[in-house]
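If you scroll down you'll find the structure; I have some questions about it.
A single protein chain has been omitted from the complex, and every remaining protein chain is retained in its original position.
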Amino acid sequence: METSEKKELFTIPIGPQHPALKEPGSFRFTVDGEIVTSAEVRLGYAHRGIEKGAEGRSWVQSLYLLERVCGICSHVHATAFSLGVEQLAGVTAPPRAQAIRELVAELERVHSHMLWLGVAAHEAGFDTLFMYSWRDRETIMDILEGLTGNRVNYSANLLGGVKCDVGDPQRDTILKGIDMLEERTRHYLDVVTNDAVFLQRTHGVGTMTADQAELLGTVGPTARASGLGKDVRVDAPYAAYADFPVKIVTAEAGDLEARFQVRLRELFESYRLIREILDHLPPGELTARMPRRIKPAEAVSRVEAPRGELFYFLKSNGTDMPERVNVRTPTICNMTSVVKMVVGHQLADVPMILVGIDPCFSCNDRMVVVERKQHEAQGWTWEQLRRYGIDYYRQIHS
Amino acid sequence: MSLDLPKQWSDALNTVRGWARINSPWVIHFNSGSCNGCDIEILATLTPRYDIERFGIKLKGSPRHADVLICTGPVTRQARERLIRIYEQMPEPKFVIAVGSCGLSGGAFQGCYGVMNGIDQVIPVNAYVPGCPPRPEAIIDGVVKLLTSLQNPPTPDVAEPSPDQREVIT
Partner (left out) sequence: MNTEETLAAAAKILSDPPRPAEITRPTPTWMNALLASPDDLLPMAGALLDEHLGWLSCVTGLDPGIEAGYLEVLYHFSAGAAVITLRVRRPREIPAVPTLSDMIPIAEVFERELHEMFGVEIIGLRNINKLYLPEDWPDGVYPLRKDFDPAVLNVSG
């Protein structure tokens, strides 16, 4: 322990989390009084060795492995992988399959953003909003289960197409559910835009300009909230996005409030797309023939996960097993922006800034280690840090 | 805590303790490196549709207050130490529920260099809830089965680790 500096050192394990974040682990930062002066990210907590694992499995087995990189955005991983393998083999999935891929992707985006809304609300101490949004989210879970057979890890993709079709009963269920969710989303947008207590935690907090977002390689809604118009669905349409295009949603303020608004406004775009696809679903086959052995080639596959650009690099070697699968998840890009953004902010804002990039799911066992010069190292829980933020703002308000 | 009580008093105390534990178990959740699929279904059990709290089950943040550890994930190398520490911090009697295929055997990640291939490779497990992920109903069912087994002698559904198995497997 140094004797010359009066800084306090916090280590916050972000907790075992979501691997759209590949592997979260800990977040070390130094605090001078109330202000954060430096930060570093150290991951590894959920590192399972998936890229190597794919090299020891067949292409088909790898699909099931890669679906489970992340349970919250499982479909986009499977889609990116399937599109990439199809590219290697020179195969195009039929139009109906691509449209269903897009349909499930947008349904997944809805579930993911609602999940995030609840988690973010919980971080801010707004548990009512957490309970309401997760209750409403059950509608999407039911829709996905009715369509694909599972609430999570839908496994809709096959190499060459999809395995689930959309019939009339499902269509009606989906449309009814979307109507309900759209009304609820309007309510949530009103809350995050107008609730004074909530705005205290988000307005003007964690601001990042478009230039900073660009320099730091930020992606997804986090980047779009700073005015950076990056969206793979628009920039490089894949699946059926050329036939069913999305209108990009951005904001200018670049603060936490903007990030809330962008994600919620994106949901309206998702609802619109879901209705449009259901109205104009192309007829035809669900799969195209795929060879078991893939000729030697390389491919790059990019899709827009709920958190931002997901980048896959694939290499085949003429066998039925991948030569190389490289997965670059969006949260690793956005984590860099958090590490830079958090400097200069106060401790009380850290939980919300972290959740603002949608690093996925909060876990109970996050621990913070506070090292102080004069005192023994103390163990804080993330719960304590979260409460610290809530109480801090409550005091200001009163 | 050992008090020198007459037998009928210590029996009564044990019954109250058992009743309190069964009817209001405090649970800690730990993710040892899962894809989060199981974790969001566990979290869903807290939300209005499933509402696990009406069964008296409370999710706590600290292992020192917990009766039951609900654990997901195939146990990555990085998470292994933390899992052992959490298990050791829990006061006796303690119980472990492994949720999800990964927790049972490594699941989809079996054989990957980063994982230990299942929670019972690291700590003793009392109940296994299979699924990828298991539905919230299945998770609740697993918890209830475990609690029921505390009232009755061990059933085939739920395993009671023998005393020497209670040491942490390293």
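In this document, chain identifiers A and B correspond to the written order of the chains, with residue numbering beginning at 1 in each.
Rule of thumb we're sticking to: a contact is a pair of C-beta atoms (placed from the backbone, for glycine too) under 8 Å apart; a residue touches a chain by one contact, two chains touch by 3 or more.
In this text, all values refer to a predicted model and were calculated from it rather than measured experimentally.
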Residue among A:Glu182, A:Asp195, A:Glu214 or A:Asp320 touching the omitted chain: A:Glu214
Touching residue (missing chain; options B:Gln78, B:Asn126 or B:Ser149): B:Gln78
Which of A:Val60, A:Met180, A:Val197 or A:Val300 contacts the chain that the document leaves out: A:Val300
Option touching the unshown chain, where A:Glu123, A:Glu309 or A:Asp349 are the choices: A:Glu309
Contacts of subunit A with the absent chain, listed as residue ranges: 22-23, 40-44, 47, 49, 51-52, 87, 214-217, 235-237, 297-300, 302, 309, 311, 313, 315, 324, 326, 328, 332-333, 335-336, 340
Interface with the unshown chain - residue positions in subunit B: 76-78, 113
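Here is the rule we go by: only the chains that are shown with their structure count from here on.
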Centre distance in Å when subunit A and subunit B are each reduced to the mean of their C-alpha atoms: 28
Complex contact set, residues of subunit A against subunit B: 15-19, 23, 25, 44-50, 52-53, 56, 64-65, 67-72, 74, 115, 118, 130-131, 134-135, 138, 141, 151-153, 360-361, 363-365, 381-383
Residue numbers on subunit B that touch subunit A, as the complex places them: 28-41, 43-44, 47-49, 59-63, 73-74, 76-79, 82, 86, 107-109, 111-115, 132-133, 135
